[in-house]
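Not every chain of the complex is shown here; the ones you see sit where they belong.
Note that the chains are named A and B in the order they appear, and that numbering of residues resets to 1 at the start of each chain.
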Amino acid sequence: MKKNSKPNGVGPKETARLEVFSDGVFAIAITLLVLELIQFLHPHEGESLLRFYLHHWEPFLAFLIGFLTILVCWINHHHVFLYIIKTDSYLPWVNGFVLFMITFTPLPTAILAEYLGTEGKFAVAAFGFNYLMISIASYWLCAYAMTRSLIEQDNRKFFRFVKLTYGYSIIYTLVAFLVCFVYIPAAILMYFLLFIAFAFPKEFAERLARGRRR
Amino acid sequence: MKKNSKPNGVGPKETARLEVFSDGVFAIAITLLVLELIQFLHPHEGESLLRFYLHHWEPFLAFLIGFLTILVCWINHHHVFLYIIKTDSYLPWVNGFVLFMITFTPLPTAILAEYLGTEGKFAVAAFGFNYLMISIASYWLCAYAMTRSLIEQDNRKFFRFVKLTYGYSIIYTLVAFLVCFVYIPAAILMYFLLFIAFAFPKEFAERLARGRRR
């Protein structure tokens, strides 16, 4: 069809509105986390303010973890969309799966805040399940963009390694999820290492690329 | 009037700020849905976390449906605005009707989450009424853009079919709304098919265009 070929052939800015929409979702999800913190404040109005801070550190820890999780996801999303320059009818759906997990993240964060003291195992596992789903969604996004040639020609070789990092993270987060039910500190250590690796997605992919070439 | 003709004659980017504002509304509405999920968490603090998940699947289903609804609407809005390249004084109002229905969507989603088990018929009908209104709003947007020639000349022929899909969806969602009061599973099947058709608005319109030419 020639008639509607034009709107979809504008070039590098094709994914612009998809990115603006995604940025909005990331920005809102990361900011909504504070509502959970404020809600915690209310039932304890009788308590002294200083005591409140000392006795309820779990929501603050959950807030920090939730914030870092969504920030890492945004950094990775931003990195992946540096290479994706075209879009098609399915990309918003694959990207929608990533966004679904991001909008969902405040729930495991709230679970962490409320159940860390009483049911730590399940609270961490709920967050771990979230990480597993995010890994699957990220891998799928990269695999889809690769297969459908939505990547700039020059970057295809490197993008293969970007995709690979999310492939590894699926296996890694699956193992970490299972470890949650066995020994929580080991799972937390695993998630900590996961954070560090994906905090710098470009460097991670570059290291993989260098390793393969040797 | 010549004086203010300039700001409105910038060309293809005329609808830019309208789209950014709309994207913001879509992004916020889709992310606010999780607040309903978190709110459900609170009154059941005494319950075990695993049991909570098993016994309260309705809010999760409602969250998924609400998310998919707004995502489908965003994809369709994005598709329609690929063709709308000009704006006038009324377009923000017609578009405002679409946005009104989007900001409203978290309410039927919350109704679905809370009343699915007890008053399923009305809960689904409330959502169905929402779909009917969204169809009317979308059709109106397309019809208005068409009449006022806000569409690029080359795309006018194809856009006629885009408009037609929303025309059909008005009749379809009206029937589905009435079916809600008769037999819920049939209504749900109808909404499922509606989702699939509008998940890919371009392909839907292309199929219609091909059908007509024969």
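Before moving on, here are some points about what is shown:
Definition applied: contacts are C-beta pairs under 8 Å (C-beta built on N, C-alpha and C of every residue); 3 or more make two chains touch, one makes a residue touch a chain.
Not measured: the values here are computed from a predicted model.
The complex is built from one repeated protein sequence; 2 chains are visible, and the structure file as a whole lists 4 copies.
The rule is short, and it goes like this: only the chains that are shown with their structure count from here on.
For the two copies, subunit A and subunit B, the CA superposition rotation is 90 degrees, given to the nearest 5.
Each chain gets one centre point, the mean of its Cα atoms, and the points for subunit A and subunit B are 26 Å apart. Subunit B contributes residues 19-20, 23-24, 26-28, 30-35, 37-38, 41-42, 45, 48-50, 63, 67, 71, 74-75, 78, 81-83, 152, 154-155, 157-158, 199-200, 202-203, 206, 209 to its touches with subunit A in the complex. Interface residues of subunit A, counted against subunit B in their complex, comprise 1, 3-4, 6-8, 17-18, 20-21, 23-25, 27-29, 32, 35-36, 39, 89-90, 92-93, 96, 99-100, 103-104, 106-107, 110-111, 114-115, 119, 122-123, 126.
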